[in-house]
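Complex shown without one protein chain; remaining protein chains in place.
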Amino acid sequence: MSTERFERGAARLAEMGGDIDNIVAPLAEVAPDLARFVGEFAFGDLYTRPGLDLRQRQLATIAALVTLGDTERQLRFHINAALTVGLTPAEIVETIIHLLAFAGNPRVFNAMLVAKSVFADRDLLPVVG
Amino acid sequence: MSTERFERGAARLAEMGGDIDNIVAPLAEVAPDLARFVGEFAFGDLYTRPGLDLRQRQLATIAALVTLGDTERQLRFHINAALTVGLTPAEIVETIIHLLAFAGNPRVFNAMLVAKSVFADRDLLPVVG
Amino acid sequence: MSTERFERGAARLAEMGGDIDNIVAPLAEVAPDLARFVGEFAFGDLYTRPGLDLRQRQLATIAALVTLGDTERQLRFHINAALTVGLTPAEIVETIIHLLAFAGNPRVFNAMLVAKSVFADRDLLPVVG
Amino acid sequence: MSTERFERGAARLAEMGGDIDNIVAPLAEVAPDLARFVGEFAFGDLYTRPGLDLRQRQLATIAALVTLGDTERQLRFHINAALTVGLTPAEIVETIIHLLAFAGNPRVFNAMLVAKSVFADRDLLPVVG
Amino acid sequence: MSTERFERGAARLAEMGGDIDNIVAPLAEVAPDLARFVGEFAFGDLYTRPGLDLRQRQLATIAALVTLGDTERQLRFHINAALTVGLTPAEIVETIIHLLAFAGNPRVFNAMLVAKSVFADRDLLPVVG
Partner (left out) sequence: MSTERFERGAARLAEMGGDIDNIVAPLAEVAPDLARFVGEFAFGDLYTRPGLDLRQRQLATIAALVTLGDTERQLRFHINAALTVGLTPAEIVETIIHLLAFAGNPRVFNAMLVAKSVFADRDLLPVVG
């Protein structure tokens, strides 16, 4: 099933601290093609494009996930990835606070508690601005 | 409190593998009229209309719930109902994958894990395309 | 860090049955400025304005939270606050039912179960219309 | 096609300054049943319930529509209805401003321009707080 | 720039009554890669999969677009495509009405007016159930 685009996506995901098996395994019995599409398209096609570096991409991704809502699982992964590619905890916190103007308090408050939990797991608390 | 429309809705719900008591009972002390409206309007008026069969309705319902987000409870019920009215696990999986183009990955991924859990409860894994 | 606007917000929150420390404490290590902004702006600037009383504000707040989705934490707080400022359980239930026309069944059903849980905690069940 | 619930809804709508024909006519060739359902359910069942007066219902409705987005047509109607049932321009403005905390600036700003347009049509500008 | 996946997507789109040039041309000066991704992924990868026929896919697509909101442009295209692949006007109308239970009246009402406009352009009014 593996394609060149999928391999490229898996490699990009690894640079972000992720493991393609964590997408492939839970979908194996229900929708292996979904895992393939995520690997090929999201990580293989989109995340490997030039034009924005990975820190910029994680900034945009976090902003989108906070705004969308019902994305705790995704925020947890992408905040971890943001740290791996070099965004600081303070930059992530600042991005979420910034969204008070656009997404409203509930989205921001919920996302900040996810960020806190990720930072705690990585022993990054307290965040120093 | 029971009306003809409500009885018709309860019967329709039963065809879908549901039990109107699972709507009535949890709302009994807080909002019995909400249970009545859901029975009368959603299941009695809308779900009993001609023009689309129940498999088409469950296709549309699942697509709406995936897109809306924060609907795990409803997806669990309506994926079960979809199976009961004759959609196959493969058709349900395919519907959710299709929404990658319209609702984005987070909605699709979360919904697929709900589908997997429903299929596991009914001993329907692995899904064969 | 405390400002006049923040103190005013904390006082308003107290009138609503809340405690600013429940916002400040969980954010202390991750984003103390977010707690300050919520205190200053949402509760200090907006919630203290004349023109609507607190019961009207809680009506509008609950309608917004139900519609937004993924707001269980906020609904729990604001339904409690609605009771504290004088809305009856029946008025809160009625507001949520009203939203069937605008936000769809899933949002309404999920919110009603949160309301039921809040009412149960305050020994307010059954709700009498 | 007219039912008792529909007639009751049409009467309620008239109290709100609306005209059921403005719903029936544009849908006549495409979906007359949709007009019937809106008349019967939204206006006949929901809007005629006791427990909240029409000013409270319009407060909740406006809050829901602002938060939902892509509702200019509905906001225009329901802000007009809010004025007809006795909410003042200042109360409507205050409700929209209140939502800065929950729905974010873009939703609030767009809705306020709709309110301004409705007030201008009714010669209610400037709004005095 | 053309790939096998893109060619397959363009062919699929043509079966749906669309023309890939209507995606390529407006994006040519701003984001040709976006046109390529839409052709390759949405139409080439997703829309050509077995497991659901095109009528089922258009049912799901319309349900998703109605629920998402702010999708008039997309609804116009996909309602046209739904007709081309064999859904009847009555089935499309019925799908939109069905969503009253899940997406709320404003989304349904706005979508129905788009459907009416598409049907009028194709001389398909009045719709006979």
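Should a chain be cited, it is by its letter among A, B, C, D and E, assigned in written order, with residues numbered from 1 in that chain.
Assume contacts are C-beta pairs under 8 Å (C-beta built on N, C-alpha and C of every residue); 3 or more make two chains touch, one makes a residue touch a chain.
In this text the structure is predicted, and so the values were computed from the model without any measurement.
Visitor: Taking the entire complex into account, which one of E:A10, E:V24, E:A42 or E:V118 touches the absent chain?
Guide: E:A42
Visitor: Name, in rising order, the residues on chain D that touch the hidden chain in the full complex.
Guide: Touching the chain left out of view, chain D contributes residues 69-70, 93, 96-97, 100, 104-110, 112-113, 115-116, 119, 125-127, 129.
Visitor: For review purposes, identify every residue of chain A that touches the missing chain, sorted by number.
Guide: 41-42, 46-47, 49-52, 56-57, 59-68, 74, 90-91, 93-95, 97-103, 129
Visitor: Considering the whole complex rather than only what is displayed, give the residues of chain B touching the chain that is not shown.
Guide: Listed in rising order, the touching residues are 99-106.
Quick note on the criterion: only the chains that are shown with their structure count from here on.
Visitor: Tell me, please, which of B-C, A-E or B-E gives a repeat of the B-D interface, judged by over half of the contact pairs matching in residue number.
Guide: Overlap exceeds half of the contact pairs only for A-E.
Visitor: Distance-wise, how many Å sit between the C-alpha centres of chain A and chain C, to the nearest whole number?
Guide: Taking the mean C-alpha position of each chain, the two centres sit 30 Å apart.
Visitor: Measuring centre to centre with CA averages, how many angstrom lie between chain C and chain D?
Guide: Spacing between the chain centres: roughly 23 Å.
Visitor: Find the geometric centre of each of chain A and chain D from their Cα atoms only, then give the gap between the two centres in Å, rounded to an integer.
Guide: Centre-to-centre distance between chain A and chain D: 39 Å.
Visitor: Hey, what residues on chain E touch two or more of the other chains?
Guide: Residues 41, 46, 49, 93, 97, 99-106, 129 of chain E each touch two or more of the other chains.
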